[in-house]
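One structure, as structure tokens, below. Some questions next.
In this view, the complex is presented without one of its protein chains, the others remaining in place.
Naming follows writing order (A, B, C, D and E), and every chain is counted from residue 1.
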Amino acid sequence: MSLVKLIEEEDASPEVKAVYDDIKASRNVDWINNFWKVLANDPKNLRRTWESIKEVMAPGALDPLTKELIYLAVSISNSCDYCIVSHTASAKKAGMTEAMRHELLAVIGMASETNRMVTGLRVAPDEKLLIAATAT
Amino acid sequence: MSLVKLIEEEDASPEVKAVYDDIKASRNVDWINNFWKVLANDPKNLRRTWESIKEVMAPGALDPLTKELIYLAVSISNSCDYCIVSHTASAKKAGMTEAMRHELLAVIGMASETNRMVTGLRVAPDEKLLIAATAT
Amino acid sequence: MSLVKLIEEEDASPEVKAVYDDIKASRNVDWINNFWKVLANDPKNLRRTWESIKEVMAPGALDPLTKELIYLAVSISNSCDYCIVSHTASAKKAGMTEAMRHELLAVIGMASETNRMVTGLRVAPDEKLLIAATAT
Amino acid sequence: MSLVKLIEEEDASPEVKAVYDDIKASRNVDWINNFWKVLANDPKNLRRTWESIKEVMAPGALDPLTKELIYLAVSISNSCDYCIVSHTASAKKAGMTEAMRHELLAVIGMASETNRMVTGLRVAPDEKLLIAATAT
Amino acid sequence: MSLVKLIEEEDASPEVKAVYDDIKASRNVDWINNFWKVLANDPKNLRRTWESIKEVMAPGALDPLTKELIYLAVSISNSCDYCIVSHTASAKKAGMTEAMRHELLAVIGMASETNRMVTGLRVAPDEKLLIAATAT
Partner (left out) sequence: MSLVKLIEEEDASPEVKAVYDDIKASRNVDWINNFWKVLANDPKNLRRTWESIKEVMAPGALDPLTKELIYLAVSISNSCDYCIVSHTASAKKAGMTEAMRHELLAVIGMASETNRMVTGLRVAPDEKLLIAATAT
């Protein structure tokens, strides 16, 4: 149970309702999930967060599926259970197959494993890699 | 400076040399980066880690660029500086443009932001999202 | 369900009972919450933890509400669910309003977002900021 | 060294320059720190991030010093070195004394300690605390 | 509830069954826990993960109990609830007493506390400690 109440559509102020309507239209869905209903207790934060997400998650140099996979990888790294559920659902809607899900988890696991080995041994960056990683 | 010495190719035992050769052949590179040179102090761990990475990062349901972007997202979430440098280099080699790099960072940032809001308010998963996230 | 049993007040040894009594007197409450009942399985750890918390959370240069907000921000960053519940309760008791709660979450979210962007791009500290951050 | 170049004021496009000018005016400073110069490689992300920070960090139910202390606590929890330097500087500018800095660190440390004990023992939330933590 | 189905022994493919049999034989148990049943949805990942764990957790320079305590300490630091339960069980099977459990938690807590203080104050490594920490 959330620590604040869920603001249902029928109880939403005009300001909140406008955000809910934009979420539904932009995502082509007919309902609002709990994340937004909880944020709606602070309408300014709801609006700011929605506008940021809409801008960041729009197709661009990266396609929507890739963005959802990244979002999910971060949510798993941060142990955010709700986010894992909601962004697994989004990733599947954007085309993630079961084979992709399992490969995603294998990559996340492998990165987490080597991240810690590297940190524990204080590996110094190779000059060649630093150059290759830097924008010219 | 690393906490253990770098095992250079010319000083490598046959067991380590075999792994180095496979890394160079598999990745089509002519040098070994510090991560492997450090792991080579424990040849069994070197071999196991390399075999796992080779299997996990091979093209499959996800293409190599997508895998590198996910690896980088996790490395940033875990604050692994060496890994950020090396996997930014790998991602660029696999095709990451500057526009993609900035979108990747925007998605990582946005996920990190909403992850914490959700955790702090204890948002409960929506039944519909749980169903959509579950493999059938 | 906790992995160790809850030591209820009526079952507490004199050593544990003395800590419980000090908690109740210091906080002006008439009951003991689960955190302490669980720690009481190791009376030495219970005493040490309570004495540290009592010292650290006492009013000083920072007032009790500010300390609770910081405690809550850290607990959210560490994904500690029990701690989020208990320190939200403490913060509200110390004066946190609903408006403050939502601003706290917005600041935590924003910090988490920019932390990752900075880490991913390896931003180097400005000399001026280093000087300004250092005690003279 | 950052992985992307610093966009200096004299090289900024009009879009970037407008954000830089707003940062300087809003914060009453006469220079731009590296975080913004790095983000400026992606002007849209620069603008979005600045507008969010300006809105979130404005005085509201929480005063600017409290917000900076929370920002710093999160940055320490996320091991973001640049952010620790820059937000220590901001916190000092907003009034953080050395005594406050040390109390802040003590609270962060104590929270991190108890967060892990609680997680490791799977302490279940007390019904009374859940009720106290929930908005009515 | 897991996001993918549990592959029970009676429904396992020969490839999965072979791994299950090796787990049961190697650990001298007569049942398979959920972690493996979930991984079995991706038989290649199941096999790779099991072979890695079998190699890493085998007695070596560190005894099995010490390895389980370290595994548990990491799982607590990463807030992985299932892992805390399963590796507490493994640690107890390997000889962890209740007194050891409480000391483990006290050490984890103390490390987490000082880690954050050190990070927040940017303590620079002592030359003497760097030398002492480096393999010769």
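By our rule, contacts are C-beta pairs under 8 Å (C-beta built on N, C-alpha and C of every residue); 3 or more make two chains touch, one makes a residue touch a chain.
Keep in mind the model is a prediction, meaning the values are calculated, not measured.
A.B. asks: So which bits of subunit B touch the chain we can't see?
C.D. replies: Looking at subunit B, the ones touching the missing chain are residues 3-4, 41-42, 45, 48-49, 74, 78-80.
A.B. asks: In terms of residues, what is the contact footprint of the unshown chain on subunit E?
C.D. replies: Within subunit E, the residues touching the omitted chain are 1-4, 31, 33-35, 38-39, 49, 52-53, 56-57, 60-62, 66-67, 69-71, 73-75, 77-78, 80-89, 92-93, 97-104, 106-126, 128-130, 132-133, 135.
A.B. asks: Residue by residue, what part of subunit C touches the chain that was omitted?
C.D. replies: 1, 3-5, 41, 44, 48, 52, 55-56, 130, 133-135
Basically, only the chains that are shown with their structure count from here on.
A.B. asks: Work out which chains are contact partners of both subunit A and subunit C.
C.D. replies: For subunit A paired with subunit C, the chains in contact with each are B, D, E, in label order.
A.B. asks: Going through D-E, B-E or C-E one by one, find the pair whose contacts repeat those of A-E for over half of the pairs by residue number.
C.D. replies: The same interface as A-E is formed by C-E.
A.B. asks: With centres defined as the mean C-alpha position, give me the subunit A-subunit D separation in Å.
C.D. replies: Comparing mean C-alpha positions, subunit D is 20 Å from subunit A.
A.B. asks: With chain centres defined as C-alpha means, what is the inter-centre distance between subunit B and subunit D in Å?
C.D. replies: 27
A.B. asks: Which whole number of Å gives the spacing of the CA centres of subunit B and subunit C?
C.D. replies: Chain centroid spacing, subunit B to subunit C, equals 34 Å.
A.B. asks: Going by the touch rule set out above, which residues of subunit C reach two or more other chains?
C.D. replies: 3-4, 49, 74, 77-81, 84-85, 88, 98-99, 101-102, 104-106, 108-110, 112-117, 119-122
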